[in-house]
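Below: one structure in structure tokens.
Yeah, one chain of the complex is gone here, protein chain that is, but the others are all in their spots.
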Amino acid sequence: MTEQLDAGLVAERIAESDQLGRPSDAHEVGRARRRKEDARLVTGRTTWTDNIQLPGMLYVAFLRSPMAHARITRIDTSAARARPGVVAVHSGQDFADEQGSLPCAWPVTEDILIPDHPPMAVNEVRYAGEAVACVVATDRHRAADALEAIEVDYEPLEAVVDMTEALAEGAPRVHESGNRAFTWKFAQGDIDAAFRDAPVVIEREYVQQRLIPTAMEPRAVVAATDGETFTLHSSTQIPHVLRVMLAMTTGIPEHRLRVIAPDVGGGFGSKLQVTAEEVLALLLTRRLGKPVKWTESRSEGNLTVHHGRDQLQRIRIAAERDGRVRGVKVELLADMGAYLMLVTPGIPLLGAFMYSGIYKMDAYDFTCTGVFTTKMPTDAYRGAGRPEATFAIERAVDELAAELGLDPVEVRRRNWITHEEFPYTTVCGLTYDSGNYEAATDRALALFGYDALRAEQAERRARRDPVQLGVGVSTYTEMCGLAPSRVLGSLSYGAGGWEHATVRMLPTGKVEVVTGTSPHGQGHETAWSQITADALGVPFEDVTVLHGDTAISHKGMDTYGSRSLVVGGVAVLSACEKVKDRARELAAHMLEASADDIEFSDGSFKVRGTAQGRTIQELALAAFAAHDLPDGFEPSLDAESTFDPDNFSFPHGTHLCAVEVDTETGASRIRSYVAVDDVGSVVNPLIVEGQVHGGIAQGIGQALFEEAIHDSEGNLLTTTMSDYLIPSAADLPEFTTDRTETPATSNPLGVKGVGEAGTIASTPAVVNAIVDALRPYGVHDVRMPCTPERVWRTIAEARSTGPAGTGGPPEASAAGSAPTSEGGLR
Amino acid sequence: MISAPFDYIRPASLEEACRALGDAEEAGDDVKVLAGGQSLLPLLRLRLAYPSALVDIGRLPEPRGVEDRGDHVFVGALTTHDEVMRSSVVRELIPLVALATATVADPAVRHRGTFGGSLAHADPAGDLPAVALALDCVFVVRSVDGEREIPASEFFVDYLEPALEPGEILVGVRVPKLGPGWGFHYEKFHRTAQSWATVGVAAAVRLGEGGGGTVEEARIALTNMGPTPVRAHAVEAALRGADFAPSGSNGAPDRIREACDRADEGSVPPTDLHGGPEYRRHLARVLTYRAVRAAGG
């Protein structure tokens, strides 16, 4: 069952894919197919939105507020209009009557404040970067140059940067209605009883810093109209959702609006949005009658792509002396930023059900308050709520272990759901359908060399090595496969969570799969082809996957939340089954047999017990010719399916991280990293491998490198990649990855989703390791990102305040003056 | 982002470049020399720089390449970082330059960015200025009036301010060979592989003859510890005569450590998102020790 799959091996094992435990007739699913989209992508034959050129196209540049919070007292666009090549200059006032408000589809409570969110600010700006005017010109250079000539006067208002201060009495208001967007509560079991007389209570506060998603492809929009219909190309994850929302926002009838997501270079949730630029591009093309294009720069994107995370977490765990958890209580402040965008308020709710993690407990209590600040709104970012929850519980369980003097793995063993207890309904009310935490953990410990590392750690502590070793454990699970529509409804989400697929049999026997998912790097074309090839018995190469254009794929819920395979892939399978049912009927007719006597294997429908049969390709042609069809049989084998899952899926895994912390410089170096993930059945191990690698890297980014930093006036200081640091391959260790497999029982593919697993798992693994390395110094936490300076200061502060722990710090090893203050700009 | 408009001048020779530069400056134009563009172009695109003209010398055949000239190695200003770090002359005769150059940014930058451009940009966070300072390099600059030489100690005037006068172009750098007995190290501390040095230390150390392990001479300069690269004179002086025996042996005080504890003297460390002055001072001390140990070891 378990097979170690490192990247190099995977490629070689394409031919051996049957060992991955697939049924013998499933030749494609389970194979480490190289992605069929990659040859085109890596050789530049791509259609990024910015590559699109339309006749007469004009270029848009936005003037953005330098102030985080200000009243606009005057805008004078006349000088800009006079600049060469300038076709139009508009301020928010010009759009005031038609621009509407950017939508929020997730009003999480009845009394939630959803402030008006004009795509272009009219009277007041509430974050630095908010568009206040735009220039449309004949080329992008002239557009950018003309921005200089727009005069804007601002009356500065007080910035609101800090959530706690935002909630204080008398704080300046982001919106008239106040800074508290909502408070959402959820409770199960008797939390007071759990904490009453609890032998051990751990209370910790964690900061989920603000992150910038940093997709490789910047956002870009091309809008065009022929006077009646509108076409919007956008670098988006959600062409279908976008179309509905734009129709509602702009008043362009939905049937006259086509949205295309061409090649899209990553999103990580940041392109799960209805953006101001998309709306304004449509309005501009409507006004001007010409195509318009806008492409953001990286620094513009850092300001105006929605940000992620930004929560303050307080978590309390009540436990028995033996480490068994009685209950967990969580209080969150979630920074909404200045407005509620598409799913802004729902992000913390996606985490609300995951604070119990893989553990059994009797009571759970969760409160989240969404807070307005004068910063870019937050919204989905890889994991969306679940990394925050996993971080808090996994960090806190480590703290519990430290408090009790137990090994962190042991504490987990004492609390986790055992494999024979599945399906298990957690304290949060979710039913985990399958899993095997013991298997994944045991495998990870073995690969990691856990005991040897612990021995080395002890040895380094004993000799007061200035480079200390820490071991971090993260046993995560996540809810994926967003989402059962009924559950979304119960959480007040504005739409369902189903997914659609159409399978078309072409006359020549080739297959077109139309999917409602919208891949932007995930490899759906490959994976859907594998599913289809197996289901219909056609060659992998004979399948084309169409997506990302509402005129082609008319129906879908798009790609996010590790949902595509779990919901969309199942829809593809289901549509294939319907095609097969029709083909069977046709075959029976042609073979003059009863449909019940028709067997299907390897692409052929045969009369049971005979060699007589028809291939699916033959049947496709027969259906096309329609010369000899059963009575009432429509001349087509095509079928479509809309799949709405009954339950979420729950991938899980155990990640182990060894970090060397240089106590002299504060630098942390990841020495080894082991990830054993259980993502259910696997369609393409190579893709899974890629998702895990990228996910781990991104989670490490949060742990060590990334933070969007604002100053007290709300200026974003990390607008360039010199200051917003993301890790590259050079900053990361080799990952050792492996899988265990407990198929999901909630869908016929047995799949669970993998898009977010690495990101969710790795952040706590890394921070747990750093804290573990520094425990002898009296360190209990290092705020993320664990920058060298922050680690160095944390050590110094612990030295000066805390009692020296066991092992003790190597006092004199560094040429160290104790720091007296926090250093850098932050 | 998109830069503001500027005139673009691509001279056919260095002489022409000097003339174009001189003429432009004479005319009151704010003109900049473009070589590899790895520092200047980002500033243009961020619209933090608005030169009225660029004189692009990046495609000139000269001054390019590395030449052994007896007591020194001459590195042409247009030599790319990649060429520098792969040059056997550089690696054998002026290894500190090779060590530091290999840490500059990433391969893409190193293939375009030039040795001279990096120095003339005079960014104290750049890796090469400290090396030039430690090695007492001599900068050769040219204008229509001819050539002159500027010692490294006078070249870095202030933050992003080289001692180039209007109309002058950096032609190349004379890097002295220090002769036998020297060991070198460039200790760069940065948060990601591609990021600027939070602090860097360029060290050259000469130990006494006969395995004595006593420091005869040291040259230390610091990256990103002030508006210009900083020569750690105090450390250099204190190292002289220090015993290089391994740290902590026979309980004697580690004089190398003591000397390196003076690394931040005279520095004016900056503040940015990657470190405050106090942390940088601390880093300078720690890293100087490591650099000296590595150079002498």
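Annotations
Letters A and B mark the chains in the order given here, with residues in each chain numbered from 1 onward.
Convention: contacts are C-beta pairs under 8 Å (C-beta built on N, C-alpha and C of every residue); 3 or more make two chains touch, one makes a residue touch a chain.
Simple rule for what comes next: contacts and distances are computed from a predicted model.
In the listed set "Acyl carrier protein", "NADH-quinone oxidoreductase subunit D", "ATP-binding cassette domain-containing protein" or "Carbon monoxide dehydrogenase subunit G", the entry agreeing with the UniProt name of the missing subunit chain is "Carbon monoxide dehydrogenase subunit G".
Screening A:T49, A:S65 or A:T763 for touch with the missing chain picks out A:S65.
Of the options B:P61, B:P107 or B:P166, the residue whose C-beta touches the omitted chain is B:P166.
Within the full complex, the residue among A:L716, A:A757 or A:I770 touching the omitted chain is A:L716. For chain A, the list of residues touching the undisplayed chain reads 63-68, 73, 128, 147-148, 152-156, 158-159, 165, 299, 303, 711-713, 715-720, 722-723, 820-826.
Of the residues in chain B, those that touch the hidden partner chain are 4, 30, 32, 39-40, 43, 46-51, 121-122, 125, 145, 148, 150, 153-154, 157-161, 163, 165-167, 196, 226-227, 265-266, 268-273, 276-278.
The working rule: only the chains that are shown with their structure count from here on.
Work out the mean CA point of chain A and of chain B, and you get 42 Å between them. Of all the residues in chain B, the ones that touch chain A in their complex are 1-2, 4-5, 42, 45-46, 106, 189, 191-196, 198, 257, 260-261, 271-283, 285-287, 289. Of all residues in chain A, those touching chain B in their complex are 140-141, 144-145, 148, 297-300, 664-667, 705, 709, 717-718, 720, 722-723, 725-728, 730-731, 787-789, 792-793, 814-817, 819-826.
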